[in-house]
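Encoded as structure tokens, the structure appears first; notes follow it.
All protein chains but one are shown at their positions in the complex.
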Amino acid sequence: MATDISTTPGSHTQPVPPQTEPDYLHVSSGFSSWAFTLDHKRIGIMYLIGVMAAFALGGVFALILRTELLTPGPTIISADWYNQMFTLHGAVMVFLFIIPSIPGALGNFVVPIMLGTKDVAFPQMNLASFYLWVGGAIFFVAALLTGGLDTGWTFYTPYSTTTSTSVIAATFGAFILGFSSIFTGLNFIVTVHTMRAPGMSWFRIPLFVWAIYATAIIQVLATPVLGITLLMLIAERALGLGIFDPKMGGDPVLFQHFFWFYSHPAVYIMILPAMGIISELISTYSRRHIFGYRFIAFSSVGLALLGFLVWGHHMFTSGQSPAMSVIFSALTFSVAIPSAVKVFNWLATMYRGSISLATPMCYALAFLFLFTIGGLTGLFLGTLVVDVPLHDTYFVVAHFHYVMMGGTLIAFLGGIFHWWPKMTGKMYNEFWGQVSSVIVFLGFNLTFFPQFILGTRGMPRRYYNYVPEFQSLHVMSTVGAYVLGLGLTIALAVLIHSLMRGKKAPNNPWGAATLEWQTTSPPPLYNFNYEPVGRDPYALHEMEYDASIDGYKHNPELAKLAPAH
Amino acid sequence: MTTVTDHSHHGDAGKPSVGHEHDAHGGHGHGDHPDFVAHHFDTPEQQFDAGKLGIWLFLVTEILFFSGLFVAYTIYRTVHPEIFEYAHQFLNKYLGAINTGVLLFSSLTMAWGVRCAQLGKRWGLVNCLGLTLFCAAVFLGVKTFEYAEKYEKRLLWSGSFVSAPDLGKEAWGGKPAAHVLHVNMESDHATLNKRVEDDLGYIMKLWFWVLMLPLAMMLVGHWMNYRSLRSTGIGGLIAIIGIMAGIQTGLIIHHQLEPHGSEHGEVAHVEGDAHADPAKSGESDSELATDKADHEPKDAKTVEKELVAGNATETEIHQFDRAEQIPRNWSVFFSIYYFMTGLHAFHIIGGMIAITWLLVRAVNNEFHSLYFGPVDYVGLYWHLVDLIWIYLFPLLYLIH
Partner (left out) sequence: MAHSHHDEGHGHGHHGFAHVMPVPLLLTVFFVLLGLTWVTTWVSANVPLGSYELIVSMGIASVKAGLVMAFFMHMIHEKPFNIAIVFFSLVFVALFVGFTLHDKFEYKDQETEAVYDQIRLEQAK
């Protein structure tokens, strides 16, 4: 059988130290070398900048909202502006930030390297996906400037077909963003199936890739339905189709079915990649082989598929028939199983591990705490009888912020700090990184925990005004939002500082065993200077610290000494 | 010969890279990496498989995209079957059937084209693609007639014909609403056909001038011995001639069929009995109109006049509709009809653009047994568009 892989003797691949070719950041320069690049790493970087800008915009909206809610009645903006702010906050955060964030930025950068390939399967389509994102963002900004949007991010009919705000611009923007998301997902599925390096069997794929793969399944299956839904909404509004209009014998509840057929699975588009990141972080910084690899991998796919069966739980109080509500409520509980499988496997990975509290791990621990709260309160809301009083209260707001922000955003930050040295070749200030994670964690809880209490006491979401009894909790929440903003600003400052002053990153500063840490930091244009070969991505015991480079190296001798698990 | 260590001591090796095995043969004479294989692929087969999986996934997104409309159709039909029983008779099922046949034939030529590409038969492929474009143009030509006719009768989507207070005095060129028109269906076929033909004649003239562009490209390419320009010219020429011939054929088909095949007149007839046999055609429109006048009291006539004059109130309109047994909101049928067929037609146009691109590349002789992926992928897309029509046809034209 086999002879060899040209340059690397032995069965395990060594990083090849002498770097002859320039890294991907320096291989070419100038505006067009970025604007027309087909390199997945540069596209990932452009996505990263884009989604961070969108996040900043959505974040400013959030701070305005929280400031407005500091006192009952008018504080800084009018009620109309308040409606527009919460709509745009939701729409920008969901469509422009969370959905593309991890797959578009980190996924694009990391997945092909993790698989040991030169690029994604369809590089042109990858670039098109980024520009579609830009196009969608332009439509959103256009909607903001030409009459705003006050429907809520869900665009429910009949309000969305009658309001005078720029619904068509915003929905068309979301339609375009949908295609961006489909392109990304399609690309990843094909890449995972056809582009893996030799030896990279299905069960040597890192769990982050499994998570992105599961996400891609949802993107491909669910997003087209959003596309047609939004087209129908546009037609309904512009031409008067009558399908969602009760006066014409149509049914507004049908719109909600259409919308949530996409948008519930979309919740898993948001959280699954985050879970993938956490799998990488927990294993790496506990210095232990991931526990229950296949369980985590299959639970990702399981979540993706189960996510399609539960959309009706958004419609318990909006005219859905009681029989369907009961069915959807029952199905909703099933989602808890794969989620819990993951959490327990992460805990088991940490058990007796050598945990290092590096910045990414701090974020990962915050994720575990916040996601668990978010997930468990989701069970409250999935219970039909409990949801009826809690529906459309701050309890729901707190729940999905614990999942989406406490889950996805925190994991995204953890992922950025984890892969930052690989992306930029620079190390950041560890201390301030840790400080940022602690402030974000405290600020987050201060913002959203009071909202659970507000919700159970009956404070409805999306309200401009409230009774004075709620003020103290609202003040806590607003102060928390400022603290959170401060924490995020510090995190950003740490990253920017590292670009200017950071010391050069070694190839493998964390001792991770996945392929992207075996190539140089930053990687060359085609990712590897050698032929990569797939092997166990969590064999951390094979990594040996080398003080001379302040990083880790692979030592095949260790593989023989230590047990695999 | 180099092969790849597959680390079988771990048990489950991944897909081995076959790149070196293939290149070892040096079969293409292109050296290490044939130039039809993109840099990040190792072998033509890997490239083909990736493209194939990609196009299937794209088709999956298309299926789910259209599924939204099928769900809307199903729901609306379940709740209001009477609307579909009533309104589908405004569609000419024979035109629908002919268009189905045309699309099926285009699928055949497309499949044949894939075969030609696989066998490296350059001109066979060019012919097949040209025929496919021709069929697409026939389809759209016939569709144009169908749309134009409905437009004339104001059989439009709900929003444009039941804007409640303005019923009867539609803003569109002062024409009365379809509510009224469909009962006096003597609307002049000859004038209508003349107008549509004039419009299509105008479009043909446009196409004729567009023809100059590829012609010029071909000639310049020929003189300057610039191969790809010449191929683009020839490909474009074939495409445009195919499209023009298609439009002409669509015209002829409509000519042959329309005066006899029209079923609109029956509407008044069927109203009395929703389950009446709709195929009973042959009576002229005027006959039906008198038939109607006989069997309906004056009441309806008066309202009709008021409708035409634009004086009818909403209640009167509803009363009129009830007397005529016209289901409420029947215009939603046309909303669904236009949305579904319009989106489908949009996909046809997209396919035509893709096929023209293939045609140019085929003339340029770029496809062979190791690189025919693009033809195959566009072919799959084209068959899917055909598949959607295979379902649209009975759902909209046949079922009552």
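For reference, chains read A and B in written order, and residue numbers begin at 1 within each chain.
Keep this in mind: a residue touches a chain if its C-beta (ideal position, glycine included) is under 8 Å from a C-beta of that chain, and two chains touch if they have at least 3 such contacts.
For clarity, every value in this text was computed on a predicted model and none was experimentally measured.
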Full-complex contact with the absent chain, from B:Gly101, B:Gly201 or B:Gly350: B:Gly101
Residue among B:Phe90, B:Trp112, B:Tyr147 or B:Tyr338 touching the omitted chain: B:Trp112
Given A:His89, A:His257, A:Lys426 or A:His474, the one touching the chain that is not displayed: A:His257
Residue of B:Phe70, B:Tyr151, B:Tyr226 or B:Trp357 touching the missing chain in the full complex: B:Phe70
Residues in chain A touching the chain absent from view: 193, 221, 225, 249, 251, 253-254, 257, 261, 308-309, 311-312, 319-324
Residue numbers in chain B that touch the chain omitted from display: 18, 21-22, 25, 27-28, 44-45, 48-49, 52-53, 56-57, 59-60, 63-64, 67-68, 70-71, 74-75, 78-79, 93-94, 96-97, 100-101, 104-105, 107-108, 110-112, 114-115, 118-121, 275, 277-279, 315, 318, 322, 328, 368-370, 372, 376, 379-380, 383-384, 386-387, 390-391, 393-394, 397-400
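Simple rule for what comes next: only the chains that are shown with their structure count from here on.
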Separation of mean Cα positions, chain B and chain A [Å, integer]: 39
Contact footprint of chain A on chain B as seen in their complex: 2-10, 12-17, 38-40, 46, 49-50, 53-54, 57-58, 60-69, 71-72, 75-76, 79-80, 83, 157-160, 162-163, 328-329, 331-332, 335-336, 339, 343
Residues of chain A that touch chain B when the two form their complex: 1-6, 11, 117-123, 182, 186-187, 189-190, 193-204, 220-225, 227-229, 231-232, 235, 238-243, 245, 248-251, 254, 257-258, 526, 533-536
